[in-house]
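Presented below is the structure to which this report refers.
The complex appears here minus one protein chain, its other protein chains still in place.
Presenting chain A:
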Amino acid sequence: MKALEVENLICGYKDKVVIKNLSFTVTAGEFVGIVGPNGSGKTTLLRTISGLLPLTMGEIRLEGGNFKNLTRNELAKTVAFVPQLMEPVEGFSVLDMVLLGRTPYVNRFSFESAEDIQVAKWAIKELQAEEFTDQDVTKLSGGEFQRVAIARALAQEPKILLLDEPISHLDLRYQVKILKLLRKLRQQRTIVATFHDLNMASRFCQKLMLLKKGEIIAYGYPDEVLTAENIWKAYRVKAQVKKNPRTKRASLVFLP
């Protein structure tokens, strides 16, 4: 089943078109990594699918339904977005923070329901952050807070989870931890995330999309996308591609 279909998408900001005629589909349950140099439109693409930027032209379909027909609240129940940097809310515990993800479901006429709390706790558990449940969010380390930020998005119970550079400001240990958790989560939902680290993306994503200046250079399995020729096209960097003997995934060595 197709979770996300993008057709002839043109979008960007008022004075600047960033995405130029993009078309692709993502099958339900896939973990897709979007890679490409700075300014290639990775973030713009995610923000447009999240409903933060208007689409100038083209169409986005979520599980076959047209994106434009969804209300903001319906969209929030379908797509959740984890920004590159989220600010912790002063005075909130981890549970409070994750409960914010229930906003599209919370009944405005009463306090948070038992179900909302149950879902929030489930999301915290999925991200292996139970030990922090009652802790102050401002006291967490970057890697711990990133898990809370993802749990908050998961509490929205979205069909599609979008993450903007979820690992770029974390140390190696947390990078691997977050990616492993995401790979596990994909069994229940579609994940699209942007990355700078090509090797990490290749190691954990099922499919990669290589963008440059708002256009797709290659889209497919990591070893199809990460070829020396494609890397040169996108980054103007010479690289040698090897296959990691253990993971069987494409792995890059950059040449001087």
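Assume a contact is a pair of C-beta atoms (placed from the backbone, for glycine too) under 8 Å apart; a residue touches a chain by one contact, two chains touch by 3 or more; residues count from 1.
In this text, contacts and distances are computed from a predicted model.
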Out of "ATP synthase subunit b", "TIGR03936 family radical SAM-associated protein", "ABC-2 type transport system ATP-binding protein" or "Iron ABC transporter", which one is the UniProt protein name for the chain not included here? "Iron ABC transporter"
Touching the hidden chain in the complete assembly: which of A:81, A:145, A:174 or A:195 does that? A:81
Among listed residues A:100, A:117, A:176 or A:228, the absent chain is touched only by A:100
On chain A, residues whose C-beta touches the chain left out of the figure: 50-52, 71-77, 79-81, 83, 86-87, 89-93, 96, 99-101, 103-104, 106, 108-109, 111-112, 156
